[in-house]
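In this view, the complex is presented without one of its protein chains, the others remaining in place.
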Amino acid sequence: MKNPYLPELATITKIIEETPNIKSFQVVFNDHEKMKTFKFEPGQVGQLSVFGVGESTFVINSPPTRMEYLQFSVMKVGEVTTALHELHEGDQIGVRAPLGNWFPYEEMKGKNILFIGGGIGLAPLRTLILFMLDNRKDYEDITIIYGARTPPDLCYKDDLKEWESRPDVNLILTVDNEYPGWDKRTGFVPTVLNEVAPKPDNTIAITCGPPIMIKFVLQNLVKLNFKDDQIITTLEKRMKCGIGICGRCNIGSKYVCKDGPVFSLAQLKDLPPDL
Amino acid sequence: MTELGFLKKENLVEFLKELATKSVVYVPVADDDVVAFKLFQENSTICLDRPANIPPKTVIFPQYETLLTFTFSKKEEQPDKIDVKIQEKMDFKDTVIFAARPCDAKGFTVYDRVYKDSDIPDPYYVGRREKTVIIGFSCPNVSPGCFCTAVGSTPSDKEGSDILMTEVSGGFVLEPVTEKGKAVIQSKFIEDGSKYLEEAQKKQEDVKNKVKNPFKKAGKPQISQEKFNDDSFWELALSKCLSCGACTFLCPTCYCFNITDENKIWEAERLRSWDACMFPHFTLEASGHNPRPTKFHRFKNRVGHKFLYYPEKYNGVLACCGCGRCIRYCPVSVDISKVVDELSDTNSENKTLTSNGGEA
Partner (left out) sequence: MSVDKLKDAVKQILNEVDIVIGYTEGFDKVHATPLFINTQDKVDQLIWDQRCVHNLASYLPSLKRKKVGVIVKGCDSRTIVQYIQEGLINRENVKIIGLPCSGVISLKKLLKAVDFANIDDITFEDNGNVNVKTEKETKTLSLMDIAPDKCKTCQYPTPLIYDILIGDPIKSDKPKESVYEDIIEFDKKSLEEKLAYWQKVFDRCIRCYACRNACPMCVCQDSCIAESREPHWISQRATLTEKFMFHLIHTVHLAGRCVECGECERACPMGIPVNTLKRKINLEMKELFDYVPGVNPDDKPPMYTFNVDELKIKEHKIG
């Protein structure tokens, strides 16, 4: 019987400082064979171990189409994330992955895709964006609305630059307030969503960000006539086991770690409001 | 499997001694009036006349256990880097739980669906569970707050036991339930028990008739979704709750846990320890956000888990065996059976509800 609690040893090959409190870690399994055979789907998560400190859950934000490494982005907020931030390239961590479900990208084929992200909430969207760009012909228009508190708080600045330059991606960036040197939009993401007012026809909207942002984005999407099954979000909860047992990440009978983290608004409406 | 055995009362200790030569044997022991399952010793003050304060889930799902150990060493070629060796701690011994009350034995079946019969089984639980023989003990009487018959069980329910033992005059009738149980009563202390069958059945029936049903409506409780989602109900019903973990830690079906790393200098271990959905830390996120911020949210989830969410996943089976401990030992007498009764759907016929109120 496989031990689901046993992490795979991995080495940090690169650390990218995304923002003042977010770092991205590129890791490869020490076992090269495992790296070659590792399979996951966009949206799935992993548990990262700092041995002796603990585990924490992060989405794999590199796409399965680019398997040189797995990338995780970590905001420094608690015990494990602080310990992760103290690590260096070449250090050992543990990885339990992949866990959870994924974005229904097959069902999205032939559709317009609207991504709405806030802060580090771009991480789970990034894996799907890159996956779709690597399979660009399968999808129609791709629009990305992304915001953060200030310009330095925007994640994946290299990606943003690339997406901005691509003619087949419509990237709309915003920060909360005016900022020296910022000449793009200002305002909260849900407000910018209203301004952009994307059409719901043949479109799937995917959103992730802080709980309060998600709440208003969902409301605004409904107002823009998006149907519940056209709206997808990916949730974050405190998790421990990652296999739907330990009991803390449930919303009703669904466990975010196993049955999620990806839910359509239609699915969420069937669950108690414990977000 | 009907080969009934009979164990004379005076042979009880000898029988346990014999079991203890082959297995680790846990028995309910009274110490300062507190009954708990402890390792059998010849002078153990075995207590059969009232249920243990804490169920024998401690044997298969201990309060804490080491899942993994980590050993650190400096990399020789690169002394600023650390190598990690991970070891799994799995060393499970043949074990017997003697005189588990039927509600406690049944509690393990609630665990089984989640830990054993799932697509991702838990090897620590399964390891212990498979090596453990459970000798159930038909309740000789009822206890304050217990309500097993109202949640689809009886004080002589065999589900979860490998053997069911019933006290009759002069000894105990042992009814094997599984092959594992059958093997255990191959002992020189066990005689043929068929002539005691009638007495045992009568005793079981007598006790069963004494169990109180706290629910106004017959049949398994059906929770009304409308009442369940009414926050004001919870605020009033739970004002007195202290948000401690007594109810969950004493519950034979509560299985939530925490995983933490505990560090020494050159080694560390990853522990699993009991956790309780009634604790605010349980769901508190590092950002400070808590999806279940108050005791009302937390108790709602606790009741939801036992009476809605678990049944939704597992064919309508409730995650409550009616042992009554959470009622009996609650410092302020929060009564889950009363809460469920007040939530029950007085309009509906008996049908299984999903958590959104639809029919399963």
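Every chain is named by a letter (A and B) in the order it is written, and numbering of its residues begins at 1.
By our rule, a residue touches a chain if its C-beta (ideal position, glycine included) is under 8 Å from a C-beta of that chain, and two chains touch if they have at least 3 such contacts.
Bear in mind the structure is a predicted one, so any value in this text is a computation, not a measurement.
Visitor: Which listed residue, B:I46, B:C244 or B:V317, touches the chain dropped from view?
Guide: Only one listed residue reaches the unshown chain, and that is B:C244.
Visitor: Can you say which of B:Q87, B:S194 or B:S273 touches the chain missing from this structure?
Guide: B:S273
Visitor: Have a look at B:T69, B:T95, B:S187 or B:T260 and name the one touching the chain we're not showing.
Guide: B:T260
Visitor: Considering the entire assembly, which residues of subunit B contact the chain that has been omitted?
Guide: Contact residues on subunit B toward the absent chain are 31-34, 36, 49-50, 53-54, 63-64, 141-145, 236, 239-240, 242-246, 248-250, 258, 260, 262, 271, 273-274, 276, 279-281, 284, 325, 327, 329, 331-335, 337-338.
Methods note: only the chains that are shown with their structure count from here on.
Visitor: If you average the Cα atoms of subunit A and of subunit B to get two centres, how far apart are those centres in Å?
Guide: Here the centre of subunit B sits 38 Å away from the centre of subunit A.
Visitor: What residues on subunit B touch subunit A, complex-wise?
Guide: Interface residues on subunit B, with respect to subunit A: 67-68, 70, 72, 78, 81-84, 86, 88, 90, 114-115, 118, 120-124, 126, 229, 255-263, 268, 270, 275, 277, 282-287, 289, 291-292, 297, 300-301, 304-305, 308-310, 312-313, 354-356, 358.
Visitor: Give the list of subunit A residues in touch with subunit B in this complex.
Guide: Per the stated touch rule, the residues are 1-7, 9, 49-56, 77-79, 81, 90-92, 94, 210-211, 236-238, 240-241, 243-253, 258, 269-272, 274-275.
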